[in-house]
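Structure, as structure tokens:
Only a single protein chain was left out; the remaining protein chains are all shown in position.
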Amino acid sequence: MDTFSKSETREALDSVVIRFAGDSGDGMQLTGSQFTHTTALMGNDLATFPDFPAEIRAPTGTTYGVSGFQIHFASYDIMTPGDEPDVLVAMNPAALTTNIGDLKKGGLLIVARDAFTKSNLKKAGYEQNPLEDHSLSAYRVIDLDIQAMTLAAVEPFGLGTKDALRSKNMWTLGLVLWLFGREYTATVDWLRQKFAKKPEIAESNIAALKAGHAYGETAELPSGIGPYEVPKAKLEPGEYRNITGNDALAWGLTAASKLSGLKLVLGSYPITPASSVLHALARLKSFGVTTFQAEDEIAAVCAAVGASWGGALGVTTTSGPGVALKAEAIGLAIMLELPLVVVDIQRGGPSTGLPTKTEQSDLLQAVYGRNGDSPLCVLAAATPGDCFYMAIEAARIATKFMTPVMLLTDGYLANGAEPWKIPSMAELPKFPVEFPTERPEGFHPYLRDPDTLARPWAIPGTPGLEHRIGGLEKDFNSGNISYDPANHHKMTKTRAAKIAGIAADVPEQQVEVGEASGDLLVVGWGSTYGAITQAVRRAREQGKPVSQVHIRHLFPFARGLDTLLRGFKKVIVPEMNNGMLSKLLRAEFLIDAVGVNKISGQPFKVREIEAAIDSELENL
Amino acid sequence: MDTFSKSETREALDSVVIRFAGDSGDGMQLTGSQFTHTTALMGNDLATFPDFPAEIRAPTGTTYGVSGFQIHFASYDIMTPGDEPDVLVAMNPAALTTNIGDLKKGGLLIVARDAFTKSNLKKAGYEQNPLEDHSLSAYRVIDLDIQAMTLAAVEPFGLGTKDALRSKNMWTLGLVLWLFGREYTATVDWLRQKFAKKPEIAESNIAALKAGHAYGETAELPSGIGPYEVPKAKLEPGEYRNITGNDALAWGLTAASKLSGLKLVLGSYPITPASSVLHALARLKSFGVTTFQAEDEIAAVCAAVGASWGGALGVTTTSGPGVALKAEAIGLAIMLELPLVVVDIQRGGPSTGLPTKTEQSDLLQAVYGRNGDSPLCVLAAATPGDCFYMAIEAARIATKFMTPVMLLTDGYLANGAEPWKIPSMAELPKFPVEFPTERPEGFHPYLRDPDTLARPWAIPGTPGLEHRIGGLEKDFNSGNISYDPANHHKMTKTRAAKIAGIAADVPEQQVEVGEASGDLLVVGWGSTYGAITQAVRRAREQGKPVSQVHIRHLFPFARGLDTLLRGFKKVIVPEMNNGMLSKLLRAEFLIDAVGVNKISGQPFKVREIEAAIDSELENL
Amino acid sequence: MSPSEPAKKLTRKDFTSDQDIRWCPGCGDYAILATIQRTLPTVGADPAKTVFLSGIGCSSRFPYYMNTYGFHSIHGRAPAFATGLKLTNPELDIWVITGDGDGLSIGGNHLMHVLRRNVDLQIILFNNRIYGLTKGQYSPTSLVGLRSPSTPLGSVDMPVTPALLALGAGARFVARSVDTLAKHLGPTFVEARGYRGTSFIEVLQNCPVFHDGAWNHVKDRAHAGQTMLMLEHGKPMLFGDKDGPQQGLRLKPNTLELEVVTLGEGGITEADVLVHDETNRPMAFLLAGLEPPNFPIALGVLLREQAAAYDASVVAQVESAKQSGLTDMDALLRTGHTWTVE
Partner (left out) sequence: MSPSEPAKKLTRKDFTSDQDIRWCPGCGDYAILATIQRTLPTVGADPAKTVFLSGIGCSSRFPYYMNTYGFHSIHGRAPAFATGLKLTNPELDIWVITGDGDGLSIGGNHLMHVLRRNVDLQIILFNNRIYGLTKGQYSPTSLVGLRSPSTPLGSVDMPVTPALLALGAGARFVARSVDTLAKHLGPTFVEARGYRGTSFIEVLQNCPVFHDGAWNHVKDRAHAGQTMLMLEHGKPMLFGDKDGPQQGLRLKPNTLELEVVTLGEGGITEADVLVHDETNRPMAFLLAGLEPPNFPIALGVLLREQAAAYDASVVAQVESAKQSGLTDMDALLRTGHTWTVE
């Protein structure tokens, strides 16, 4: 663990939001994650939000090629990457123009002055250089010739200008690290490891990093600007790491495979923002994980179902358009009553929509998007780290109830990171699965467990349990094909009852924050957790009568939700969609749940939810 | 028009339900439709229900190979094929065992005695011959050696026994026609036409038909059995024909093409029970109809969307599993804002389910089954003949609002027939479509009509209107790709507002039967129309305070529905699913709509809905 | 064979399920079913380790009739389910049953990819040149001009040749046989089962209800000798009716075309006739496209090329990773940078 050793006098701040913005090629994501990492080591709580363009490498200098990374860190526990940045780092004019609107008035703006060339200004749509026309007077500006200083710092390594300039993000990182009293050791280690095979690259980057840091220490910054320090947060004791939602998900699935004793078989097809789960699992072959990049989403889910039938934990990961394609096969899995975990990492829709942006607009597709009466279990993760636990929960329910489970996360959870207290495997409850090996009296594949209504998971290869399954309706008593009218009614009701029964197997719905009854209840699900919690806490600090419920089990709802909802005069439901959970709650409980909807591909700001709370309370 | 000329004394009946049942190979569907046809010519009102096995030609004598055709005809206007048959024709033991349970006590049972062979009895699971063990004493039985009498009748034509026996359905039809005072002329004409190229087949069938008829006239039937007559019904004057839902749909789509002036392009992939729409349209090439049997459902809908972009009325027809596959492409059509008609002829689900049975379980898939916030218009046809009008309505809305429209029918409507008053094309409102040819000031592909919010339908080939569209989010002001957060919010709201605006363009919701407020309201949609109407009428005849609303516009709902629903103490919603419209109504209007659900692959019986009405009224 | 059961000699009955068969009387599917049921016992197949996995169609009802593990999936996707199953348990002997609609229309892409990957499966494509189950629409193998419910004026789609498609996709085992030729079909299945990789077998099948006689030009008993070429590896490609002249296939000198020659005519001897070489891919391409009336149809193994089976490679990669990589979950969770809060 690194410690902070400098002795300058530093202004103490409770919390800071920094946004790094530059060209896609400027390495802003790396800069952000290195800053994040060091900040975590410093003991702050933090949350991050990377926001990058759909283009792989948009032409340099364009506004749509701007890549951003926001980090919020504080001396108390925080849950969102922050509403507006206190500090904006803009590596070129395009980054400035697309981000300056978000910077707090009076906020700190760090710009690479020498990137404000005529051609870059033009590409960003500036008629004049904003660094020269007083248009930035509302901010505290540090404009430096970062490119020139980088070139100077890496000169000894004899790189070409193009390569040398690649280190300018490290120079900038060095400066910002110094500004907030952070060491660069961790980044140095990381650079050495990453470029182990190209030591000259590692060393030139390190030189730039150190030069930026040194610049802070030695140069005279305009008065009133830094240096700062952000004291440690009081976090629950334990071993921590940073984790993104997609990594947590991949590890959660792998953990589920260990806890259940099942082989994990992933069928997937690349799609933003889900691909990195496939990548992460592909690296875990040593854990017996099999990954199959299929020819399309349909083949991917079918392979997962085939794997499940064979006795594996069959999983498929995708985003909204992929779920649409998988609908027919998921319907088959429902009919076959096989375990299956379908992960939908939601993005902006409809259609191709906004592939790199976040949204929660697949909820109704998850619950209803299949032909026929085809209920399955729907879960949602609330934070990046929660993806780990919800992956395990999905696998547990899928195998216990022999059902597909749809787990919803989103682009914000997928790429966002948070400090995560690392669990120990021994603490996590095992849920071993047993495959029947003996042929019980009257065996047939749809013979049900009287408690869970689950059918036996008899797997091919088992002598004596040979059977046939398929997508046609089955006879309740024999498992054979049946066109009998009464039987179909009974089977439909049975499938529904089995899924409804999951509610008895999960914890009662709890209030997240506040009392269990009162004036105003804010109900959320998924990645809005942080923003809602923060907003409700702030409102309560101001004495406002508001509570929060956060739903992880979306279908069926957990027991007790009904009572909670009825305990409040008013229920509002913030969602990053045009009103989906609110529809489910209204239909189920007949309460006038009112949507607070943001469909912009961006997560909620705490302020926006506070505003919704205030306006509801006024109208109560 | 045929008339009834016989002079025997006949017992007059108000209404009769007959079910013909036999092996798939026994020609029961033909028998039924010929009886239907003659009955229509006699001026009765009628409704039919064919019910055939999933197997193409199941082995003879098996229970799952039994094919049935039920007809209800009456001297008043009726709306369902009848709850239980008054008359059952059973051509073999399997047909008897699978159908006898439905026959009214005291009903008439006509059996082909000589088909009750040892092997047939065994295949049907009979240990004893039911014709000999008094087990049928609750019915009035006419058991005849129909096979022998058929062979005798067709002997002159020198056919082999197998071929000769093929006419036994005609012998039976002849007898039943006589029993209910019907002429056989129409069937004779039909046989001559159908077998124009094989006159010996035509004539042997005719001989059998006449022999059956003559048998009725000359043989002594057990006392108390017939002959009967069913007087004409009082129908609205006009020219009539029998029509099945799928034929009506095909013709309605073709009519829509005429009324709009658009070329009809169907992209489809065969699937039960939708294939016959493809077949019917493939026969209408002379109307300029283009049909494309695609490689799968996805290609089918994509071809239809491509056709729409090109300026055609793009249509795709399928059933539930096909809709699931089309979801992604329908989402694209929503984003592209192109007209598209998607017809879902629902069948028993989930998955492959009960392919040849009817169900209404795709409603929520239709409304919600896509990624993202992706609203489209959902309509449902109520009767076979209504499929014609709803097809036109779907095309009208699709082209006026530049949106996909999902039209729901089901297996029951698809194959069921009713007498249909033939409209004249001149009476039907035209809805001509104009493609822009001039480039207006500030043209872009998403420039909207201020009233409908529809975008211009500028088609490739038009000079000066070249433009690019696609599945990524569009800028409201330029139609170019936009990742702007506020723009996405605005576009999502705009797409929703456009669809919501359709409500202003369709008639207000009316009460179908009864007062506009009161104690009990029965709300239905789709093919339950007949059963619900009949049940509500009967209840009202008995003085019960019940009204009926039938919904054709399911998304958005028509104006006025809210007021109607709130006008009643209780609302029940009979559906052939596990509760879907009831969910939509609850979520939208917060009224405690209670489902009456039947998920057996069979249409509601009038009696079942009456029972639901009674039990609700008791508990009011 | 499982250790718990004493090895006993199995018979057709052991592979026959208790379900009534629901195909139309006279359907070619019966013959194929009987041949499989008779063949499996002869090669020591274990019902517990044998899986039949199908899509949707008349042919896809097949698994219900086998007393093995069976999976009747959804339309066109059987190869994908089979891939997932095989990756999970490579010990299973998996037979994919599909039709010309299921496998070539909606399922063409999965077929193509399973073939290129070479997953160890047998894929039997029942080619009746029609959609049976949905009542007779034309299929991707229907000939131009076919009148069907969806092509009342005759189809205008150019058909696909299953074996050519398979070869183009990179298939390494391609065979062809006929529903009613049990003596040829059974051994073809045996060869397919023996191949480690995807074996693709097209079976010419008659649908007496919707496309009766689609293969009469091949099967016609009177001329079967002339219309069928029974391939045998290493043997000259000879054919001909018993009492008629012996004919053979020859490569037209210095071209890429095959021609039919008659032994004894113009000095042609057996030595002039091309010898079948199962490992010769260009030859398989030429053979796959032959059809009467100008040529006999080629039956038997057109191509057999050894290559790594996908499932074996995947398993090997996992196993070697297990040897050398991280296996402790707690350690995994702690990879990279961590820190402790006290």
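Letters A, B and C name the chains as they come in the text, with residue numbers starting at 1 for each one.
Criterion: a contact is a pair of C-beta atoms (placed from the backbone, for glycine too) under 8 Å apart; a residue touches a chain by one contact, two chains touch by 3 or more.
Since the model is a prediction, treat every value here as computed from it, not as a measurement.
> Would you indicate which residue among B:L472, B:V511, B:V594 or B:L617 is in contact with the undisplayed chain?
Hidden-chain contact among the options goes to B:L472.
> Check the options A:A58, A:I481 or A:V596 and report the residue that touches the missing chain.
Of all options in A:A58, A:I481 or A:V596, contact with the hidden chain holds for A:A58.
> For the chain that's not shown, point to the residue among A:D296, A:D505 or A:D519 touching it.
Touching the chain that is not displayed is residue A:D296.
> Taking the full complex into account, find the residue in B:A124, B:A312, B:V343 or B:M580 that is in contact with the omitted chain.
Of the listed residues, the one touching the omitted chain is B:A312.
> Under the stated touch rule, tell me which residues of chain A contact the chain that is not displayed.
Contact residues on chain A toward the absent chain are 55-60, 62, 64-65, 269-272, 275-276, 278-279, 282-283, 285, 291, 293, 295-297, 321, 351-352.
> Tell me which stretches of chain B touch the chain missing from the display.
Listed in rising order, the touching residues are 1-2, 37, 40-41, 43, 186, 235-242, 251, 254-255, 258, 263, 265, 267, 284-290, 292, 294-296, 298-300, 302-312, 314, 328-329, 332, 422-425, 459-472, 480-481.
> For review purposes, identify every residue of chain C that touches the missing chain, sorted by number.
105-109, 112-113, 116-118, 140, 153-154, 156-161, 164-170, 251, 253-254, 256-257, 280-283, 285-286, 289, 307-308, 310, 313-314, 317, 321
Following the convention adopted for this analysis, only the chains that are shown with their structure count from here on.
> Tell me which of B-C and A-C has more C-beta pairs in contact.
Between the two chain pairs, A-C has more contacting C-beta pairs.
> Measuring centre to centre with C-alpha atoms, which chain is farthest from chain C?
A
> Chain A to chain B: how many Å between their CA centres?
Chain A and chain B have C-alpha centres separated by 46 Å.
> Would you mind pulling out the distance in Å between where the CA atoms of chain B average out and where those of chain C do?
Each chain's C-alpha centroid was found; their separation is 40 Å.
> Centroid of chain A to centroid of chain C, CA atoms only: how many Å?
Comparing mean C-alpha positions, chain C is 45 Å from chain A.
> What positions in chain B touch 2 or more of the other chains?
In chain B, the residues touching two or more other chains are 64, 321, 351-352.
> Enumerate the residues of chain C that touch no fewer than two other chains.
If we look for residues of chain C contacting two or more partner chains, we find 56, 74.
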